[in-house]
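Here the complex is missing a single protein chain, while all its other protein chains stay put.
The first chain written gets the first letter, and so on, giving A and B; residue counts start at 1 in each chain.
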Amino acid sequence: MEGHITPTKTYLAVFFALMVCTVLTYYVWTIDLGFFNVVVALGIAVFKASLVVTYFMHVKWSPILSKITVAISVIFLGILLLLTSMDYASRQWVPRNVGWENYPVLK
Amino acid sequence: MTDHSAEVRHHVEELNYLNNGWSWKSWLLTVDHKRIAILYLISITVFFVVGGIFAGLVRLELLTPQSDLLEPETYNKVFTLHGIVMIFFFLIPSVPATLGNFLVPIMIGAKDLAFPKINLLSWYLYVIAGLVGIVGIITGGVETGWTFYTPYSSTYSNGNVVTVAMAAFIAGFSSILTGLNFIVTIHKMRAPGLTWGRLPLFIWAHYATSLIQLLGTPVLAITLVLMMVERAFRVGFFDPALGGDPVLFQHLFWFYSHPAVYIMILPGMGVISEIVTCFSKKSVFGYPFIAGSSLAIAILGFFVWGHHMYVAGQSTYASLVFSLITFAVAVPSAVKVFNWTATMYKGSIRYETPMLYAMGFIGLFTIGGVTGVVCATMGIDLHIHDTYFIVAHFHYVMVGGMVMAFMGGLHFWWPKITGKMYDENWAKLSAALVFVGFNLTFFPQFILGYLGMPRRYAAYPEEFQVLHVLSTAGATVLAAGYLLPAFYFTDSILRGKKAPANPYNAKGLEWQIPSPPPTENFLTTPVVTEEVYAYAEAKEEKALV
Partner (left out) sequence: MSDAHVATVDQAHAHEAHVAHQFVNARQQYESGNLGMWLFLQTEIMFFGGMFAAYGVYRAWYPEAFKIASTATNVPLGAFNTVVLIVSSLTMALAVQSAQLGKQKRLVWMIILTMLFGAAFLGVKAIEYTEKWHHHHVPGPNFIWEKEGGREVQILYCLYFAMTGMHALHMVIGLGIMTWLLIAALKGRFSPSYYNPVEICGLYWHFVDIVWIFLFPLLYLI
């Protein structure tokens, strides 16, 4: 099979980038940014994961089908997280008072 | 293909997949997708009977307003096990694991599925799951309802929740592996010339089903694991007493279990597409729309799970969104119904058994689907939630839809699978009994639910008795309808006429090879040059002759 052969140099570069990101995650954690700690930590994690997927898992050189598969996974994970959080985000909202508590049948 | 068929037929007089080895080992360790389909067919029939017995007990108990035949707790166990067995062990594997396993490789001109050993593994996982489930039933059963809602399942239930949930967990893996196998096979192993636009609709339906199996089932698996851990170690993922949210369990559960109802109907729709076009002797109307609507149902199915939770404490605003998207699912479903009807329009329809089942399917599925829209309306659902209206609705889709389609498909491909014809008259009688019995069983339940009869109760007020008696009477007719095939199919195997390669003059690769097919399906890789469902051309050719 003539699959793409990635040179060792690329692998080492990716590895180095991953290491830097790990140190960066650790460093950012030591300073208090409030909510942005979460955003930065997750942002770096997403970046690291995409590095692994693109280079270590060869998606960059894979057939389009592999890319679609990865995309579908991310999209459906997104659906799960998004639609679940839709409930939790709006659960405390109270519907506008429409006055039905004054209906005689409820009194 | 026609050049080879004579040679193929001659060769197969001696050897086909059925008589290619008689030992136990040749069956239990087979990697032939056709034999695995037979293994599945036998095992799901066993579970259909088990689930049917539980259903019978439920209907018998409901004959009288008092809880007299079964203790209320036993009744709870019986309907729970009816649900679990029928859903996880019959409906989900019914068409994909039997007809799908048998037909997917043949319809696309492949020698086998992409991963034959994984296919066998999936059957073993199914059997292990079944055995674990049976152990769970014998050692106490479970009374949580098939949904395993927390904190009832994790904290309060006295039943054997962990064992039965474990069975559902393992069965899930079996289902995932089947779906994975299908997607790879459909993508990578199509015969030369078999483009996506020429794929039979049966294949499209299975492709869509497999997507759901892959994307949905793992979420159920992890949810059941968390629930079992919570029960076993008294920790709180979902327990409100420990700060958890029981509604989260429902979110995760329905993220799988709503798409799962499409696992239980899409393959049936694929079967119906094949049958309707064959027995109307007409190319299917709106092929791209039927194919696309399968995918649309599969994808939209992941956006609607919240409609099971309108009264569970979910945010009203989230419910509104879920309700709206649920209405949208009705569109692709309706597209299918319209296209089947349009296919039959001006077709030369033959009323043979598979067609009777298919026509039954179209009618019953339409009722089930339209009442689904009713249930999805938030305001109405507050009234009919957890009533017999819901029970009737999903039985119209699951039994009136999927089981009808499964029976229709089984009759349609029975000659191909076994190489024998069955008795047409008995089969027609059975189809009629199933149709009449089904409606008599479940139509009264719509009225019951509308009048306010809640589901999952062993006792009920006396004014509901007439409708319950009607329902039980219908169930008896339905049972007779389901029992008949056991006799005429057995008779067909023992003494049936030998089936020709293509008894219905149907189109498709599976009809071009002998009945039953040889072990390797195709001696030479077929090349597809014809458009899909080219029935019109066939008719013209005949006219010319």
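Here is the rule we use: a residue touches a chain if its C-beta (ideal position, glycine included) is under 8 Å from a C-beta of that chain, and two chains touch if they have at least 3 such contacts.
The shown structure was predicted, so the numbers you read here are calculated from the model rather than taken from an experiment.
Counted over the whole complex, the shown chains touched by the missing one are A, B.
From the set B:L28, B:I138 or B:L242, the residue in touch with the chain omitted from the display is B:L242, counting the whole complex.
Within the set B:V229, B:V321, B:I380 or B:L451, the residue that contacts the chain not displayed is B:V229. Of the candidate positions B:L18, B:L63, B:L121 or B:A221, contact with the hidden chain is made by B:A221. Within the entire complex, the positions of chain B that touch the omitted partner chain are 105, 110-116, 176, 180-181, 183-185, 187-189, 214-219, 221-223, 225-226, 229, 233-237, 242-245, 248, 251-252, 255, 520, 524-525.
Remark: the residues of chain A touching the chain excluded from display are 1-3, 5-6, 8, 11-12, 14-15, 18-19, 22, 25-26, 29, 37-38, 41-42, 44-45, 48-49, 52-53, 55-58, 62-63, 65-66, 69-70, 72-74, 76-77, 80-81, 84-85, 88.
Keep this in mind: only the chains that are shown with their structure count from here on.
As a whole-number value, the distance joining the C-alpha centres of chain A and chain B reads 35 Å. Across the interface of their complex, chain A is touched by residues 187, 215, 219, 247-248, 251-252, 255, 302-303, 305-306, 313-318, 321-322 of chain B.
Listing the residues of chain A that touch chain B in their complex gives 65, 72, 76, 79-80, 83-84, 86-91, 93, 95.
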